[in-house]
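Complex shown without one protein chain; remaining protein chains in place.
For chain A:
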Amino acid sequence: MAPSHASERPSRRALGKRRVADRDGDVKMGVENNRAGVGKTKRPPKGPKGALNSTDMQRKIHRAAAGGDVRMKGDAPGKSSGGLEEFKVTGWEKSTASHDSDGGVEALKRWLQSKVSRKLGSASRKAAQFKKSRVEGTALYISVPAIDAGPLARMNGFKWAGITLTIEKVGGSGQDTKLSTKAEETKMMLRNVLERRYNAQTKLLDLSALSQDEELKAQAIFDSNSTASKFFPAMMKVLELAFDSYDELNAHVESVSLANNGLADLKAVSTLSATLPKLHNLDLSNNNFANLSALSLWRKRFLHLQHLLIGGNPLEQNEPNYAAELVRWYPNLRILNQTQVRTEEDIKNKASTTNLPFPIRSPIFQDEGQIAENFIRQWFLGFDTDRPQLAQIYYDDQSDFSYAVNVSAPRDPNDTVQTEKSEWGAYIRNSRNLKKISQLPARQSRLFRGPKQISDMFATLPKTKHPDLGVEARKWLIECHVQPGIPDPTGQSPNGVDGFSIYIHTEYEELDTTGQLTGKKRSCDHSFQIGPGGPQGVRIISHELTIRAYGGVQAFEAEAPPQGGPPSPPQQAVDVEPHVQAGLSRQQAEEMCALLSQQTGMTLPYCKDCLDQVAWDAQRALASFESVKASLPADAFVQNVAVA
C-alpha cells in the first residue's frame, strides 16, 4: 500500500467530510480531499429528490436484488486455465518509472497489486498476488485469480506514474467483460459505485449525494421515487455479496454517510440497518428529516452506533428534545453532531446500579479461626492440581456434589468472548439445571455422592487454572457466614452443629490434556456447606456449582461503602462516659434519665443504657424504647408505675 495513502485517523473522523469528485479514476478514494475538509461539511445544492423513471431500470434493479445466486466476487470465469485469467497491460513503458532497471515493470506490478488488494470486499484477504506475469515488448501480461479479475479490469484507464494505463483481458474484451444478463450489468454498475465510494483505510462507505453521482445519473436511477426505492436495497444486496460473510462486511464498513440525499424519511434506505447492523458512525446530515418519527425505522437499531451526525435537518428546529431522545435510542452513542453526549466512563457505568437500593457492597466474610479461608485456599489448589486427592480429603460418604450449566447467562459486557459450536460440550452431559432436567431419574443420576463418585465426576471436567487468590484477588468475590443446623455424622449433636456457608464467584481458564491453556475462560459460582470432620478438620456436606459464560469481574468491585457507612475509627477512651462524649454534665445526664424513666416507666439503669446507645438524644431514646419495649424483661420497669 502506497504510504501516501495511509491515514492514521480513526474512521469516525472521516465522517461529515464531503468527498469531492472521485470519478477521476484516482484510486486514492478521496483521502486527500478528506484531509482538506476536516470538520467542514459544505452543503451542496440539493439534487432533485428521486430521479429515474425508466421502467427498464426498475426491472433490472429488481432482478439484481433478487438474483443472489449470481457470483459477484469477480467476473464470471472466462477462457482460462487453472482458475487464472490473463490480462494485458499496455501504455506503461512511457511512465516516469521507466528508468528503473527493469523499465518499471516491478513498480507497476506492485502498484497494481496494491490497488487490486484494496478493493471492496478483499480488504481482509492477503494482498493480491500476480501468480504469473511476463513482458512481451511493450505489453505486460499478468494472470490473476477470477476473484481479482473484476477489480483489475475496472482499472483500465487509471493513471500511474504520469501515464494512462490500458488494461485488457486477454481473449475477452477487457473491461467490457461480457455479462450474461442485464441484471448482472446492473450489479456490476452498483458494485462500481460502491467501490468508488468505499475507503478501505477509514472503513467509510460514502453514500452521500447519490443523486449527484454521474454513473447513477447516467442510469437515470433517481428519476422517480419508485425506482429510487428499489435502488438502495439492490445496492445493499450487492454490498453483502461483495464480502465473504456478514462479519467480514461489518468489520470492514464501520462508517456510512447518507448526507445530502434529500431524505424525508428512512423508507428508501432502511435496509442499511439490516446489512450493517454494527455500524459505528453514521452521517445523516443535510437531509430533509422533519421530525424524529421520520427516523423511527432506525429507532433501537445500530446498537453499536457511537457517532451520529444529523445536522442540517428541519427536525433540529421542530424537535427541541431531539438530542436527548436520540441518545436514548442509541445506548452506545458518544457523539451527536460533534457534541459529546456520553463519555467512555458513562458507557462503562451504563449498567451501574449505584443509585438503586442494594448497590454492590464489599463482601460479608464472617470466618472464625480462618477455617473457611484455609478451606478455600486448599480446595481451589486441589481442584487445579490433584482432584482425586481433593475428593478424598474433603468429601465423605454423605457429601453431595452437582453442577449446573447456565448456557444463557449474561456475558462480560466489556469483552467479546467468542462462543463456539458445542460450547458446553464437555459440561452438558452432567449438568443438573433443574430448569432443563425435569425427570427425577436424571436429577438423581446427576447428583454425585461420596469421594469415589465425585472424583470420577471431577475427572470428566476440563482441567482448570483458577486465578491466584492473593495476586488476582479482584477476580474473586467470596462471602461466608456461620451456618447452623449442619448434620453431624458422629451423632454427638443430633440437633446439628455449626458449620460455614461459603459462596464464591470467580473464573477459571481451561487447560487441554497436556496442560496448555486453551484460551477458554468461564465464570463460576460455588456454594459450599461445610462442617467439622475429615482429615483436615473440615468436610463438605453440600457443594453446588454453576458454570456459565465468562462474565467479567466488574460486578465484584464495590460501588458503595460497606453497610452503615465507612468503618468507624476504633473506640478510644472507653472509660469516658457516653454522656460526657455527648457534652452533658453528670447532673444534666441524671435529669434526662429521670425524665425518660417518667415517660417510659423503665428503671433508671435501663434508661441510662438506653440513652448511652443513642448518644444521649432524648428523641431517639424514646423511639428506641418504642421499638424494643415489647421484648424488654419485667425487671426493666419500675414496679407499680403506670406507663404514661
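Here is the rule we go by: a contact is a pair of C-beta atoms (placed from the backbone, for glycine too) under 8 Å apart; a residue touches a chain by one contact, two chains touch by 3 or more; residues count from 1.
Operating definition for what follows: contacts and distances are computed from a predicted model.
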{"item": "Which of \"NTF2 domain-containing protein\", \"Putative U3 small nucleolar RNA-associated protein 14-like A-like\", \"Proteasome subunit alpha type\" or \"3' exoribonuclease family, domain 1-domain-containing protein\" matches, in UniProt, the chain that is not displayed", "value": "\"NTF2 domain-containing protein\""}
{"item": "Contact partner of the left-out chain, one of A:P233, A:G533 or A:G551", "value": "A:G551"}
{"item": "Touch criterion as defined above, residue of A:S95, A:T186, A:S208 or A:N406 at the omitted chain", "value": "A:N406"}
{"item": "Selected residue (touches chain absent from view) among A:S114, A:N374 or A:N433", "value": "A:N433"}
{"item": "Hidden-chain contact residue, picked from the options A:G425, A:G485, A:G519 or A:P605", "value": "A:G485"}
{"item": "Residues of chain A (touch criterion as defined above) contacting the omitted chain", "value": "331, 350-353, 356-364, 366, 400, 402-406, 408-413, 432-435, 440, 443-444, 447, 477, 479, 481-487, 494-496, 498, 501, 503, 505, 523, 525, 527, 529, 541-542, 544-546, 548, 551-552, 554-556, 558, 562-563"}
